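I have a structure I would like to understand better, so I am pasting it below and will then ask my questions one at a time.
Of the protein chains in this complex, one is absent; all others appear in place.
Order of writing sets the labels: A, B and C. Residues in every chain begin at 1.
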Amino acid sequence: MPRDVDLHAVRPYADHLGDGLVQMSFTLPVPYSLAARKAALELAAKIGFEEPEVVHYEELTEGYTYFVMYGRCVQSVDFSSLQGEGFDIEYMSEDEIERFVEKSVGRTIVVVGASTGSDTHSVGIDAMLNLKGYHGHHGLEGYHTFETYNLGSQVPNSVLLSKAIEVNADAILVSQTVTQQNLHVQNLTELVEMVEAEGRRSQLILACGGPRVSNELAKELGYDAGFSKGTYPHHLATFIVRELAARLSGDRVPAAG
Amino acid sequence: MPRDVDLHAVRPYADHLGDGLVQMSFTLPVPYSLAARKAALELAAKIGFEEPEVVHYEELTEGYTYFVMYGRCVQSVDFSSLQGEGFDIEYMSEDEIERFVEKSVGRTIVVVGASTGSDTHSVGIDAMLNLKGYHGHHGLEGYHTFETYNLGSQVPNSVLLSKAIEVNADAILVSQTVTQQNLHVQNLTELVEMVEAEGRRSQLILACGGPRVSNELAKELGYDAGFSKGTYPHHLATFIVRELAARLSGDRVPAAG
Amino acid sequence: MSAPGGPPVGRSKLGLDPGVVEACREAARRIAGDVAAHIAGRTTVSVERSVTRLLGVDGADDLEVPLPNVLVDHVHDRGGLDRGIAYWLGNAMLMSGKGPQQIAEAVSAGELDLLDLERGEDESIRACVSDATRANLQDIAAGFERRAEMRERIGDRGGTLRYVLTATGDVYEDVVHAKAVAQAGGDIVAVIRSTAQSLLDYVPYGPTTEGYGGTFATQANFRIMREAMDEWSEEHGRYIRLSSFCSGLCMSEIAAMGAREGFDNMVNDALYGILYRDINIVRGLIDQRVSRMINGWFGVTINTGEDNYLRTADGIEAAPSVTASQFINYQLARDSGVPDAQIGLGDAFEIDVPVTNGLLFEWAQAQLTRELFPACPVKYMPPTRHMDGNLFRTHAVDALFNLVTIATSQGIQTIGVPTEGIFTPHIQDRVLGLQNVEYVFNTARDLGEEIEFKPGGIIQSRAHEVLAGALVLLERIADVGLFAAIEQATFGDVSRRVDEGRGIDGIVETGESYMNPVVELMSAAPREGAPASYA
Partner (left out) sequence: MSAPGGPPVGRSKLGLDPGVVEACREAARRIAGDVAAHIAGRTTVSVERSVTRLLGVDGADDLEVPLPNVLVDHVHDRGGLDRGIAYWLGNAMLMSGKGPQQIAEAVSAGELDLLDLERGEDESIRACVSDATRANLQDIAAGFERRAEMRERIGDRGGTLRYVLTATGDVYEDVVHAKAVAQAGGDIVAVIRSTAQSLLDYVPYGPTTEGYGGTFATQANFRIMREAMDEWSEEHGRYIRLSSFCSGLCMSEIAAMGAREGFDNMVNDALYGILYRDINIVRGLIDQRVSRMINGWFGVTINTGEDNYLRTADGIEAAPSVTASQFINYQLARDSGVPDAQIGLGDAFEIDVPVTNGLLFEWAQAQLTRELFPACPVKYMPPTRHMDGNLFRTHAVDALFNLVTIATSQGIQTIGVPTEGIFTPHIQDRVLGLQNVEYVFNTARDLGEEIEFKPGGIIQSRAHEVLAGALVLLERIADVGLFAAIEQATFGDVSRRVDEGRGIDGIVETGESYMNPVVELMSAAPREGAPASYA
């Protein structure tokens, strides 16, 4: 009989519900040898995989061996508990957003954005702010209820913050693309600290984005929301207008991401 | 300064010694959604990965979502302890094997092999036994100190065992390729049980092989050794002749694989 | 229900010698003629079971023995099969006024002995059983008509069809995989059989959830897949075809079962069973003839299994045996009444990965197959033999396989998957494979039209060489006969003898009064509504 998925306890699925199969690959800094294979199996077992299996391994250079493995994951997660957490929000369309702002905010929303630090990747922030936008969706510049300042890339956090203060911004939008050695984390953290040091945190919506930014990470770092790949300007705008309306009316909505 | 790898505690390596980065991919039986992504992150965290990250996810079909992830593995293994375990054995060449048999066994070694059960994959067992061999290495048929019987594929375990008894074999060699739902495990187990039921276990060397057979699995199932991809006939022969010589002289060598 | 061939092959890019091609065809005709002569005057237990199935018999007894087996064994045990099961069933129908299913149930219950019954007139029996068969065939054919309309209405893909396996072992999991396959652009979902079903001289009954390396081909499983895919097709506006295996010991029965569920496609090749499952040659070829006849008549596309040879023999050396086999398989299919547009000849991309200019050789062979059989929807198979556990390596090879497929406009492509060298693919592996296909087919859509091959270059020379090799082989086979050639390990480096092998006991010499309304009706007239191309 067709089996129903128990959303309270889901596991990886390969071809039988509950089989738990996970593919893995990694390099170990050990010489290519049968012992290396054994080490990989032991590691996978230590991590907690059952029936770990090395399906491929080869030498990369002396002392380094690459592995492709499979293993059965015995843990499961309660998916049903996650659905409620405000994740799967409905986005408004450009039009709906404009009408919502007119009704619930009643004035133009001012946003300032940049790709900060030494990061010169500007395509992400441009996609959010410039008229051209992304994949046929206008950037916020194209919304008549938004006033946008795109400072471009390589912008020091201090410059971004001054600008926000200068134009009395409702939101600061930061883009970060270079992530090696967690450079983005350092950079994003610095801005929050500066905003707090200036005592402006509660007046400002802080949102960040980038291919390896997530809503979870953003919140951990003290932002109101984080956006990753696949974000369209109206996703960002939905979040901003709801958040702002909530703040204006004194309550808060769960953040999107 | 260049850092030395501590072989007592090795971890996956991406670009900084000890970074522990592991790539993973799997499907969860949950609808494609932000909550699905969250579930994957939670699962990876439960497994024990630090800084889990979803770098890609997409819907496969309604209710099923595929993920590509990275995470940091915090466990490590003691590679130095594995090196001693008799893994990295030196194989003898065809000539050396012939001379070894002449000296240490003093008679022809009889082996019987087959691809058993419903498995029709015969290329593996043929590679081990037939004159043609594998990648330019003779199969055991080409060794003058071996007498070989290759029963081919789809051979019931009972037929294989009767033949072994009939020709008074020193070793039974089994090949297994089809592994879905652990069919090979069932099949391999059945043979050992039959051999034991016949009271022949101690007289026979039992070796098995196949792309997803490992030495560990083989031993767990009661075989003397298991061989996987990349096995050449002289690897198998090295194992058989050493094991046989050891048995004849009363001691045992650690099994290869 | 035929799969469209790929786009038409334009002007020859290979500069083949028409004389050589004609000589190949001629030799193949001789070979096929010789086979026909050998198998004439014989039937098999499974052919007879297909007759009962096409008369509507289904179900199984308490011991899970299918009623078609009960019926046929009943007659065979009593030595009556030389007249054909239809004779006995027809007689029982005539005498008892009952339908075939009721009769089968009565036999199964031990309440009826078909050979003990009073006998009617031969002509009345023939009329009765033919009418019943005709009604059944028309019923099934009407299903195919409705299906053709449905496909028309829903929409169908032009160009190369993407053929994808599901093989979880559990039909309900197969449904999940099949939906993912459909969503990712698969066109034909093939329900791969549980391993060793080939060896069963019966078809299991009912839905099944435990198979190894595949899911049992049963009437119920076919139906479950069919319903799921029809639903998907309606919802998503692209028609999904279904396929399974007519091979092993029940070739013609599975053809009958597939027809009932409107399966669009069938792997249909006796040589697989003969070479790799040690099925007797004669048994295999008799079953194949009827099996192909049924597929052909209902408009089902068949796929032959030349790809398998390259899994045990070398991709470069054995190429001529593939081409030779295509000529033979083509002729055997035609002789069973399968029109060109339904003959999906087998071919595969199996040259070893490190061979210099391997891609050029593959390209040559793929183009050769297309030019030799321009009206046939060749089924082109992915690299498997040399694939290993390095998922990325397999995926890169698949990308070039996809490129050759589209550049040579193959009619059907079985997609490659990254885990091909490891295990029965997981759900995401099928999707990743299909994404590779979609990318390459689209980014290189018109490449085949754009390029020409250097005259006398590596590609042309390779094609000529393979064709010449095929001719040598075909002429040798024509001289000694196919049976002797198989014994000489001509295909896949495997040797089989004509007087050995499984299922040999199931061959039955037919008497003069042998009756087989399925073969008779199908030989007499094409299915109503069959496309004009039906020859």
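We adopt the following convention: a residue touches a chain if its C-beta (ideal position, glycine included) is under 8 Å from a C-beta of that chain, and two chains touch if they have at least 3 such contacts.
Quick caveat: nothing in here was measured; it's all calculated off a predicted structure.
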Chains on display which the left-out chain touches in the complete complex: A, B, C
Residue among C:Ser124, C:Asn357 or C:Ser495 touching the omitted chain: C:Asn357
Candidate in contact with the missing chain, chosen from C:Ser12, C:Gln101, C:Gln138 or C:Gln435: C:Gln435
Selected from C:Met150, C:Ile458, C:Ala484 or C:Ile504 as touching the chain missing from the view: C:Ile458
Contact set of chain C toward the excluded chain (per top definition): 353-360, 390-393, 395-400, 403, 418, 432, 435-436, 439-440, 442-447, 449-454, 457-459
Interface with the unshown chain - residue positions in chain A: 25-27, 59-62, 64, 66, 118-120, 123, 154, 178-181, 183, 211-212, 229
Touching residues on chain B - with respect to the absent chain: 1-3, 13-17, 21, 23, 54-56, 58, 68
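Keep this in mind: only the chains that are shown with their structure count from here on.
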CA centroid of chain A to CA centroid of chain B, Å: 42
Residues of chain A touching at least two other chains: 13-14, 16-17, 21, 23, 54-55
Set of chain C residues in contact with two or more other chains: 169, 388-389, 422, 424, 426-427
